[in-house]
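Then we have subunit A:
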Amino acid sequence: MSMISVSLEKRLGDFSLEAHWTSAANIVALVGPSGSGKTLTLQCIAGLTKPAAGRIVSGGRVLFDSAAHVDLRPQSRHIGYVFQGYALFPHMTVSQNVAYGLKTGSRERLSARAREIIDRLGLTALCGRYPNELSGGQQQRVALARALATDPDLLLLDEPLSALDAPLRRELRAELVQALRDCGKPAVFVTHDLAEAYQLADVVVLYENGRTTDATPKDELLWNPSSERVARLIGARNILTGTVAEIGQQSVVLEWRGQRLEAARSPSRPLNVQIGDALAFFVRPEYVRLIRKDRPLADLQRHVNCLQGDVVGDRDEGTTLTLFFRLAAPGTPSQGTYDLEIEVPKLVYERLGVARDRQWQVSIHPGTIQPLPGVGGRESEVDLFSDSRFPTPDSQ
Partner candidate 1 sequence: MTKLFAHVFAVVLFCQATQARLEPGTTKNYQARPLQTPALTVFAASDLVAALKELIPAFEGASRSTVTLVTGSTGTLAQQIQHGAPADVFFAANESFVDDLAKRDVVLPGTRTIYARGRIVIAALKSGPLQPRTLEDLTKPGVRRIAMANPAHAPYGLAAQQALEAAGLWGRLKPKLVYAENVQQALQFVQSGAAEAGIVARSIVEVPELSWVLVDSSRHAPLNQAAAVLKRTRQPALAMSFLRFVSGGQGRPVMKRLGFLLPGDF
Partner candidate 2 sequence: MVDLFPLSLSLRVASVATTLTVLTGVPIAWLLAKRRFPGRDLVSALVLTPLVLPPTVLGYYLLLLIARRGPIGGFLGAFGIELAFTWRAAVLAATVGSIALLIKTAQAGFESIDQRLEQAARTLGHSEWSVFWTVSVPLAWRSILAGTILAFCRALGDFGITLMVAGDIPGLTQTLPLAIYDHVQANELQQAHVLALLSVGLVIALMLAIGRYARLKY
């Protein structure tokens, strides 16, 4: 059973961490800005830091339980840890580093196991080198090999790819996914890059300022964030507020900037609103369609949620462009000087001649307007991260 359950409290000076999440998935990503408590969580799981209170269980083993006075030493937790910066022993060669955790067994068996791991990770040619003679990618592999050599029950990785430059990072991401799946061990890794988390993990726990969400399957997180705050955390753009005008079975109509927008309702998430309530929602920039002008007007019937406006600015992102779209309707734009961000591939931009032609009609498919439950628009004092599905430590 590869279930990992973390519930802990830890205070460091002004900062206080309260992490509560549990997951049966194989790979869990802890995502959040620096200083939000992710590394501290890993240290608590590994036993390198002691939480003030809580309970940590991994694979059926209780690693820490403040109420029952259980606190296994890091040496006894059978956890492989890949540190940020890799923490390779500078005074030992690659093979000595990898073999460092292998104490049991005869000398012969020691080297065999170490050699096996070294071969598996493609480090054979580098056996006799010292860490300062290795490239970033090679160091990362040595760190991984060292952590895996002891056949741990759980693998912890702290920003495994952040020390590398972008192209290498992309390349090694694939390698790391493969290595993790190959070894078949449950893993928890920390990253501040949501895209990386998406690629490597099955579930994601969001960290912000010492608080966590529950472990959410990645799709749900990205496509169906549970609240406005979570939406902000995952970097959603076009987070807007409208007023509920109509409530239907499949959809809800919102009034926004004098326009009526139809948004599809998520079947899994209840929407407790009444007509007249404010409701936050977000629109994915890549799903706002520019309507081609060379098509006959009659096709306009097919488009739902049509908006008329001007492109007041654009930003070249390399392969795509972000357009800043302001509605023709009177009133103050929702996001400063514009209402919507629209993302178009460069090809479309050039084909449609957006550089010269700034007046456009856009349409948004109802399924891509995501209502965000909770009170929209203003910061709520209620902890938006609490989820009634996860039992609190007291109630266990």
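If you want to know what made the cut, all candidates are chains of the complex that A comes from, given by their letters.
Simple rule for what comes next: contacts are C-beta pairs under 8 Å (C-beta built on N, C-alpha and C of every residue); 3 or more make two chains touch, one makes a residue touch a chain; residues count from 1.
Please read all numbers here as calculations on a predicted model, not as lab measurements.
Checking the candidates 1 or 2 against subunit A in this complex, the single touching one is 2. Within the complex, the subunit A residues that touch candidate 2 are 43, 46-48, 73-75, 77, 79-81, 83-85, 87, 89-91, 100-101, 103, 146-147, 150.
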